[in-house]
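Entry: chain A
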Amino acid sequence: MRLRSLYLGLLAGAVSLAAAPASDFIIIANINRNYVIGSKIVTLNGLYQRDAAGAWRHFGSNDTSLSAVAFDPRDHNVIYTAALNGLWRSLDGGQSWRMCNDWSLTEARDVAVDPNAPDTVYLAVTDGVAVSTDCAQTLVRRENGLPGRGKYTQAIEVDRTRAGRVLAGCEAGIYLTEDAAQHWRRVFAATDTVNDLQQSPHDPRVWLAATQSAGALISRDGGVTWAAFPGVPAEHALYNITFDPANPQRLAIGSWAHGVLTSEDGGATWVARNAGLPGAHRVWRVGADAAGRLYASVFGETLYVSDDFGRTWQPDALAGSLVNQFLLLPKAAN
Partner candidate 1 sequence: MRPPRNLLLRVGTLAGLLGLLTAATASTHDLYLCAAFNNGSRVMGSNDGSSNGLFKRTADGFRHVGINYPLAISATFDPRDAQVIYVACLSGVLRTLDGGNTWRLVTGWDETEPKSIAVDSRTSDHVFTGLPDGIVVSRDRGQTWQRRERGLPGRGKYTQVVRADRSRGGRVLIGCESGIYLTENGADSWRRVFATKETVNDIQQSPHDPRRWIAVTQSAGALESRDGGDTWKKIPGLPADKALYNVAFDARDPQRLALASWSHGLLVSEDGGATWTPRNAGLPGEGIPRAWRTAIDPDNGVIYAAIFGQGLYTSGDTGRSWRAVPAMEGASVQTFTFVPSSQP
Partner candidate 2 sequence: MKRLMLPLLALLTAPCAVAQPSVGAPPPSRAPVPDADLRREAYHRRVDEVLHWRASGAGRPDPATMDMAAIAIKLTLREDLDLCSERVIEMMKDPGTGPFWMFPTVCVAYVGRDLLTPGARAAIRNAWRTTRQLRGDTENHWAMYYTSLYLMAELYPNEPAETWYSGKSSEENLAEARDYLVHWIDLTTSRGQGEYNPTHYIGEYAIPMLFLATWAKDPAMKQRGHMMLDWLFAELAANTLDGVLRGPASRTDEGSVIERWNSLASYFSWLLFGNTPPIGGYGGWGLYFAPLAKNYELPEVIYRIATDRGDDFVQRDRARTRRFWRYSDELSPAAYKTNYLRRDYAVGSTQGIMNDAIQGHAWDVTWAEADPRGKHATMFSLHPMSSERALQSQFVTYPEPMIKGVTFEGKPSYDSPDKVVGVSYYERVFQDLDTVIALYDLAPGVRFPHINGFFSKDLVNVTEDKSGWIFARGGNAYLAYRPLAPYHWMKYLHRNGGWAKEAEDLGGRLLVSPHLKNGTIVQAASVGEFKDFAAFQAAIRALPLEFKLEPVPTVKMRTLRGKEIAFTYGQAPKVDGKKIDYARWKLFEGPYLNAEVGGHKLTITHGRLERVLDFNTLTITDRVREN
């Protein structure tokens, strides 16, 4: 019963969707085989944006190591990318970049900007969390409340409804701060890494999480309490999870072991949607655009797209690509 009310909640959230502003669809793609440090990059990697004509347009620096991207909601020329080197920032739409961190931060996994305090940037790294309050000009670790060990942080997501409210997906579980990372507390315990965190575009109280060994989780109270989706297997790692911005009932999970899992009833039931995906359908990421088209990036293959939420798949452009992130970016305020 509790679940039911939750699903209703999701439906309710759908109402607000009508007013959803137009948005850009941006991905991080590596079109690159056997890249090893030092070898020459013969392909364009990193940020791509889908243009009006439906073509993927590369922008920014050619970097094979990007894991996540975030934009300043006020000005999309201000771009943050989490990368092997750490945090790269552009102030001119990707023309020029600055490596904002020093040697003490490395292999950034995720980056997020606080929409209500857009000078504040959160960076997830292999050994914790770093925060900037000056658009990443300077970064400081803010790990009070995170464990000494077990804070490998794969995902970081800011609550769009409240400044300074942030969720972090770590090795030891999900951590929440409500004071811009001055303090953290664990809201869900995991034994392996929490791989993805997403806030619902339909209802900000609703959050989803994908984990390595605890299955997929949902929270309807803004991430304070979490429950696993019964219908989602937990024995294998789930890589990421996504909402369908066009349809609050639709959710999708990407997984190496399971391929694409979708739910069209707000998470009550799940089915595998791998028909038409090649090989062992090792899905690296799934994503959905504003129109509700579903995307799946298949490891060692390429990017696939489905107009029927996974029932059928067609290869998209960007042959040979591996996508690290799908980002539906609302048009900037200005």
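Note that a residue touches a chain if its C-beta (ideal position, glycine included) is under 8 Å from a C-beta of that chain, and two chains touch if they have at least 3 such contacts; residues count from 1.
A quick word on the picks: all candidates are chains of the complex that A comes from, given by their letters.
Remember, predicted model here, so these are calculated numbers, not experimental data.
As listed, 1 or 2 are all part of this complex, and the one touching chain A is 2.
Across the complex, candidate 2 is touched by residues 34-41, 61-65, 67, 84-86, 88-89, 96-99, 102-103, 106-107, 109, 126-127, 149-150, 152, 171, 193, 195, 212, 236-237, 239, 256-257, 282, 284, 299-300 of chain A.
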